[in-house]
Each structure stands twice: as structure tokens, then as C-alpha cells.
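What follows is a single structure, and I will ask about it in a moment.
A single protein chain has been omitted; all remaining protein chains appear in their positions.
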Amino acid sequence: MLLDWGYVAVFAMVGSGMIALPLLVIWLISPRSAYPQKLETYESGVPTIGQAWSQFNVRYYLFSLVFVVFDVEIIYLYPWAVVGRQLGPFAFYEILIFLVILTLGLVYAWRKGALEWV
Amino acid sequence: MTGEAIAFYALAAITLLSGVIVVSSPNIVHSAVALVPAFLGVTGIYILLNAEFVAGVQVLIYAGAITVLILFVIMLTEGGTGLRLQQRNEQGTIGAVVAAAVAALLIAGATRTVWTPQPGTLATYTPGAIGQSFLGTNLLAFEGTSVVLLVSLIGAIIIARKED
Amino acid sequence: MPWYLELLRAIGGTILIFSGVAIVAAMFGVLLERKISAWIQSRLGPKHVGPQGLLQTIADTIKLIQKENIIPQNADYKIFASAVLIVPLAALLDYVVIPFGQTRWGPLIFRDLNIGVLFFAATSSLVVVGILMAGWGSNNKYALLGGLRSAAQMVSYEIPMALALITVAMLAGSLSTVTIVNAQSHLWYIVAQPIAFLIFVIAATAEVNRVPFDLVEAESELVAGYFSEYSGMRFALFQLGEYGEMFAMAAMAVTLFLGGWHGPQLLPPVLWFVIKLYALIFVFMWVRWTYPRFRIDQLLNFSWKVLIPVALANLVVTAFFVMVVHP
Partner (left out) sequence: MITLTHYLVLSALIFVLGLFAVLTRRNGVAILMGIELMLNAANINLVAFNKFVAPGAMQGQVFALIVITLAACEAAVGLALVLAAYRGLETIYLDEINLMKW
């Protein structure tokens, strides 16, 4: 098993090297003729106004919140799916309780309008 | 040095270095981004400990979901406007002393205790085995987590939504 | 095998996959897209570089290498630069668990992990972090808006996709992709699970930010979305990530639903895999040049109020048949 992950580690390391390689190449050969206007933030050609780092709407948070809860729910479904066939009906009823409880959460979020983009 | 030792020290170095950035960076966005290599280093540690499934979950939940949530909240609250603010409170020295004391205590405890392994061969921790355990021995904990998830979803929605 | 041979094998495999994806997915994929869009819109498309414009992307790459390397002065340099590494790397990590074919010595796969499907879901979720970093690091309003939209969209569609993955894993009783393909030697899962297949393909389209889910980089609204400020080779690396992710999603759909490398004995297994892969890629491109863009509320509603309930119901019904009717 560790050998498998050794392969994955090599993949990640050699892979980052291969992605960094073209960046090194352009760093070596790319022309440099920077003048201030070129380094400005692009804003459709007019002078940039202010920073982009400002505050955004809370609705993005509500979606990622519901997402995190459901993502966590899903990690329990992976091991269940693998052994379900061996365990038979019992596994089905167990997961049904689990899913019903979480569906209540989805229904709540839906009814409360957390899934509305307003 | 064996391959395992090299891997352990490399992963420990990645985790601790990015942990130091998380703790000390004056830019909160840099802290949040440095969480990703820290979590990935811990993922590697899980793999060294034969916990493949936990490692996969660590990447999916921590690196893929919690980091995104944290980045969202940073962008929704102070964004880049917090760069000029003081990020550390006046307890810096006390905090360092307390942290060092706790570290000394924990390390002393960990190195001086003799752990006697229980008999038994190393189980194969496949996803299937974890599923068996969840649907068998740990069934109550498994169903309990669904209630915790439901409650925290409802609570977080109530807290985060504007009062209408 | 001694450790240095294993190491050489791993490095060789990595280089093979990376250059393969760069050439087959990114370079050829871009050309294919331009040709197909031209064909759908009754144009000719690139025609001058090489026979029938075949070398167009190579010419483009050479052009991009010569470009100046611009980093906006307001950008957060560290985050701006590391996002370029994360997005393509996360996209290419998907290929670790994709079985390309079957040879005499075993399946042709980089590594058959025990948690294959979960690994796929985990690495593709890392792309979101890279995109948010790109959007933030650029310090550009279009880029940040594109990055935020993209993150909201990608996380929303991750859940129906994972539910479809789990449905298939349940039928095969394993998370390993090779086992899943082997379980389809008689019956492809698209026959048993047409709904899961549809959900997977729709979610995959959204995950790779393509039309009709492309409001992340909607040209008419956001310039180029999260990579507005990236130029030259950095732009090319984002394209590599995007096309690499698209081909990875299509390859995963082939693996999970279309029987992977299985097919009549006429052709070698690898060729079957490639044929199915390109058929799916063609569908992706056809959709892109046919449908208009969703609005963001429609897009999120579609995931949370249609796809997720349907995927959950599909999962429960399948589980009922697998565990109660035929245990």
C-alpha cells in the first residue's frame, strides 16, 4: 500500500517540476519591457479604481456552508457503499435513517431560503 | 535512513513550516492558503500510518471544503482591508511561554511513557473495513454524527442569515 | 523490484502522463474545439498553419512562450504565482487512478489505489482552492468575481457528482477504478444507471466551467474570469489545467459508466477507451456551442433543488435493489 502512495508522491513532485519548467523557460527567455501602464490592473482599459479586495455578499457563505455539511455526509456514504452488498438489508435501513435526518437539513435550508440567490 | 523515515521527516517539515506560516503570517489570506500544505502534510502522515481512507477524507474535507469556507469568510468580512491592522494581541509573550510549556509537557509525556502494544496483527484498513465498523460496532456514533450535522447546519444558517 | 527501478518507473509514468495530457488534451483538445465550433457555426476554423490547420495550437504555444511575463503590480505575488502551479497539478492528479486500457501484464493505470474514486473526488476538489487563489491574488475585480462564482458553482456541483460516484461504487462493491471497470465486462453501468450517468455528465460540465455553466469566465461579463490577469505561459498553464480537467472528467465517466476499456475484440482495449473518451469530449463541445449560458441563480438552484434530490433518490432506490432485493 505504501508503494502505491510512493508512486503518487513521485507523481506530485515530478509533476510540479514539469509544470514549473515552462515557467522557468519563460523567466529565462521572455522579453522584458515593462512600463508602468502595463503593470496596471486590467479594468476594461480605463484607469483602475480602488482595490478589488473588498467585501462580498453573504450568500456565497450560505452555499459553502450547506456544501460543507453535505460533503461531510458523503464521506460516510463511501465506506457504506463498499460493504452494503455484504451486509444486506440491515445496512440499507441504517443508512436510510442517516439520510432522512440529513434530508431534513436540506429541506430546512430550502424552506429558510438559504438556497435562494437573492 | 529508510524510505519511511525520509517520508516522515519531509512530511513533518512541510506540516510544521506551513503551520508556522498559518500562525505567524500578518496577512490572513496567506495564513488561510498555508493551511492547504499543512493539511496535505497531515494527509501524508495518515498514509504512513496505513490510514488511506482517512487520508482521502482529510483532503476532501479539510483541503477541499474547510479551506474554501475559511477563504470565503475572509473575503466576506475584512478582505484585504485588514492588511494594515495589528494581527497579534498583547498576549504574545505570555502566549509563547504557555505554548512552550505545553509543548515541553506533551513531549515529556510522549517520550517517557512506555506504550505496550496490544497483541494482534495490523488490520487492513480498507474502506470496506471502516464501513463494517461504522455499521456494526460504532453504529450509534455513526447515527449520532448525522444529528450533529443537522444541528450544526440549522444553527449555522440561523446565525449567518440576516434577521428578516 | 529494487527501489530505483520502481522510482524510474514512477518518474517515467509521470512524464508520459503529463506530456500525454499536454499534447492530447490541451493542444489537440483546443484545436478540436476550434474545429468543432467552426463546423457547428458553418465556418472553416484554423486552416493556415500546417495541413488543415493541424499545427495551429503548436504555433500558439510558441507564441505564448515568447510573450512577456507580466505580473500586475497590485497583485499578491506569492498567491498569484502559486495558483498557476495548483490548478494544473490538481487537474493532472486525477489521472493517477484512470485505467487507460488492458495489456497482457495487467491494467494500464498509473496506480490502482484502494480508494480510487475517493481520490478522484478529493483531487478535483483541490482545484477550487487554486481558482480562489488565482481570483484573489490577481487583485482584479473581474478575476475575484469570477473566482468567487466559480468556487460557489464548483462546490455546489461536487455533491451530485460524488453521489453519482457512490452509486456506481455501490454496484461494483469497491472504490478501486480497475475493479469498477472489470465489473462492467458484461453490462455497462450506463444501462443500469442512466440517471447517475446523466447527473455525472452534467456535474462534470459544471465542474470544468463549460457552457452552459460558464458564467465563471463569461467573456461578455467578466473578461476571462479568474485568469483575466494571467498572460503568456501562465495563461497556457491554466488552459492546460482546464482541458486536463475536462479530459479527466470525461475519462472518469468512461471508466465508471461506459465500461472503460471493454469493447468487442476487433480493436485493442486502449483504442476503445480513446474512442469512447473522444465521443464524450465531442458531446461536451457540441453542448458548448449549442446552448446559452445559465444565470447564476438558475445554476445554483439547478444543483441544489434538482440534481441533489434526484441523485439522493437514485442512490436510495439503487441501494434498495442492491441491499434488500438482491443482497
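A few remarks follow.
Per-chain residue numbering starts at 1, and chain names A, B and C are given in the order in which the chains are listed.
The working rule: a contact is a pair of C-beta atoms (placed from the backbone, for glycine too) under 8 Å apart; a residue touches a chain by one contact, two chains touch by 3 or more.
Note that the coordinates shown come from a computational prediction; the quantities given were computed from them, not determined experimentally.
The chain not shown here is in contact, across the full complex, with A, B. On the side of chain B, the interface with the absent chain consists of residues 2, 4-5, 8, 12, 15-16, 19-20, 22-23, 28, 31-32, 35, 38-39, 42, 45-46, 48-51, 53-54, 57-58, 61-62, 65-66, 69-70, 73-74, 76-78, 82, 85-89, 91-92, 94-96, 98-100, 102-103, 106-107, 110-111, 115-123, 125, 129-130, 132-134, 137-138, 141, 145, 148-149, 152-153, 155-157, 159-160, 162, using the contact rule stated above. Although one chain is not drawn, its touching partners on chain A can still be listed: residues 58, 61, 65, 68-69, 71-72, 75-76.
Just so we're on the same page, only the chains that are shown with their structure count from here on.
Arrangement of the chains shown, judged by which pairs touch: all-to-all, with no pair of chains left without contact.
Chain centres here are Cα averages; for chain A and chain B they lie 17 Å apart. Look at where the CA atoms of chain A average out and do the same for chain C: the two points lie 14 Å apart.
If you average the CA atoms of chain B and of chain C, the two centres end up 28 Å from each other. Within chain A, the positions touching two or more other chains are listed as 1, 5-6, 51, 53, 56, 60, 64, 66-67, 71, 78, 81-84, 86-87, 91.
Chain B has residues 3, 52-53, 57, 60, 64-65, 68, 72, 75, 80, 126-127 in contact with two or more other chains.
Those residues of chain C that touch chain A in the complex are listed here as 6-7, 10-11, 13-15, 17-18, 65-75, 84-85, 88-89, 92-93, 96, 110-115, 117-118, 136, 138-144, 148, 151-152, 155-156, 158-159, 162-163, 166-167, 169-170, 173-175, 223, 228-229, 232-234, 236-237, 296-297, 300-301, 304-305, 308-309, 312, 315-316, 319-320, 322-324, 327. Interface residues of chain B, counted against chain A in their complex, comprise 3-4, 7, 44, 47-48, 50, 52-53, 57, 60-61, 64-66, 68-69, 72-73, 75-81, 126-128, 130-132, 134-135, 139, 142-143, 145-147, 149-150, 152-154, 156-157, 160-162. Remark: chain C residues 3, 76, 78-79, 82, 113-115, 118-119, 121-123, 125-126, 128-129, 132-133, 136, 139, 144, 148, 151, 155, 158, 175 touch chain B in the complex.
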